[in-house]
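Below you'll find the structure I mean.
With one protein chain removed, the remaining protein chains of the complex are shown where they sit.
The first chain written gets the first letter, and so on, giving A and B; residue counts start at 1 in each chain.
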Amino acid sequence: MIFEPIDIEISKLSCERDDRLLFKNLSMTLNPGQILRVAGPNGAGKTTLLRTIAGLFDIQTGTIRMNQLPLKECLEQILYIGHKPQVTKDLTVLDNLKFLTGSDDDHLKRALSDVGLKGYHDSLVKELSQGQGRRCALARLWCVKAPIWILDEPYTALDVEMVKTLDTRITWHSAAGGICLFTTHQPPQSLKYTTLELDHVT
Amino acid sequence: MSLERRMLTRELKLNVARPGEIFKPMWFLILVVSMLPLALAPDSDLLSEIGSAMIWVATLLALLLNTEHLFQSDFSDGVLEQWLFLNRPLAWLVGLKLIAHWLFHVLPLILITPIAGIMLSVPTDVLWALLVTLVIATPALTCFSGLGAALTLGSSRSGILGVLVMMPLFVPIVILAAGVLIRAMDGSDTLPLLALLGAFSVVAATVVPIAVSAAIRLNIGGSN
Partner (left out) sequence: MGWRWFHQWGSPRWFYERAGRWQLVCGRLALTLLITGSLWGLAFAPIDYQQGNSYRIIYLHVPVAFLAQALYAAMAVCAVVLFVWKMKLADVAMQSIAIMGFAFTALSLISGAVWGKPTWGTYWVWDARLTSMLILAFLYLGVIGLRAAIQDPDQAGKACGILVLVGVVNLPIIKYSVEWWNTLHQPASLKLTEKPAMPASMWIPLLINILGYYVAAAYLILGSMRAIVLERERRSAWVRELVSRA
């Protein structure tokens, strides 16, 4: 599958939180196929930047446009996976994904075997280990058609094998013309990406 | 499957997984009602006179306590923020959640009020009026207490703040419902008041979800 060409244009984005300036006059354009790692020390504003681009935080100053359209009109083009589990403990793996993606059972089962959760369809998420729970949340990457991925610390709690699987998935996504933004503290080995370094401005 | 059906299916499955959440408010209601004769007197004339009002207030409290954490678990799991990407207005999704909450949590509560009525020897025709007022008024109550829940989402030490904040707004609903019960007791026409209560519920159900969605958006914007 090849995505319609999409780009994100960020201009003069500034953000202040709790009286601290996180970033100032940040401008960049993300083109189809681009993989961008947002790096920086703890508290540099990585999550804030990602959540702002995902439309979860209000933009304080500056603009974000997708294909020339304001961000608010393009939210369904975005897949956002944050720090929080993104899954409900009391539901089964399959029910969780069914609600969030709307895909059919066969599709979801294939996605689940891709992330190594074959045979766990009907397990409740609270019965899974932390890493498996994370895999369940990430399984959405295998069944959603959104061209823009915003992943906050996607590698947390994953084993070596799953890290590789995820790298491969992101590479495919980029090859299909999708955009991926992510943060991590362990730079992935088998992924080609550009880096945006966020430093303390103050 | 449409998003609306997915949403309601999810709520159904969640409630099957957490049956305690449905039974606790009912348990609360019956307990409160049992306390009344113990605190007052087992005199059935006295009880039947204040019984219906007492049941109304107890149901109101049970509903409030039950709705207090309506959005909490979805919020802390990060599922609530995913709603923003679902290609529907947030207020619409909030409305669906409130409808599901009413169906699975409030309706069962209303259905056991006749038992409470029998315990307090409430006359049958007043009992009917009680049931009807509850069915008509609880959508508005659910919406307002949902707003209380949404406003206090981001605060970890809110306790029952949402209940305290919203309770004064229930005054008109309680007064109207009490009016219906009084008229039912002396056998006069209750229809105009019921229509007024219904209008209140309809307006609340259309307007309050917008305020709830604003409050949720606010709390998502403030959390890390």
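To be clear about the criterion, a residue touches a chain if its C-beta (ideal position, glycine included) is under 8 Å from a C-beta of that chain, and two chains touch if they have at least 3 such contacts.
These figures come from a predicted structure and were not determined experimentally.
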item: Identified contact with the non-displayed chain, of B:Val57, B:Ile175 or B:Ala195; value: B:Ile175
item: Missing-chain contacts mapped onto chain B; value: 147, 151-152, 154-155, 157-158, 161, 164-169, 171-172, 175-176, 178-179, 182, 208, 211, 214-215, 218-219, 221-222
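The criterion applied here is as follows: only the chains that are shown with their structure count from here on.
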item: Chain B-touching residues of chain A, taken from the complex the two chains share; value: 47-48, 55-58, 75-76, 78-80, 82-91, 95, 98-100, 102, 124, 146
item: In the complex, chain B residues that touch chain A; value: 1, 3, 6-7, 9-10, 13-14, 17-18, 73-74, 76-79, 81-82, 84-87, 220-221, 224
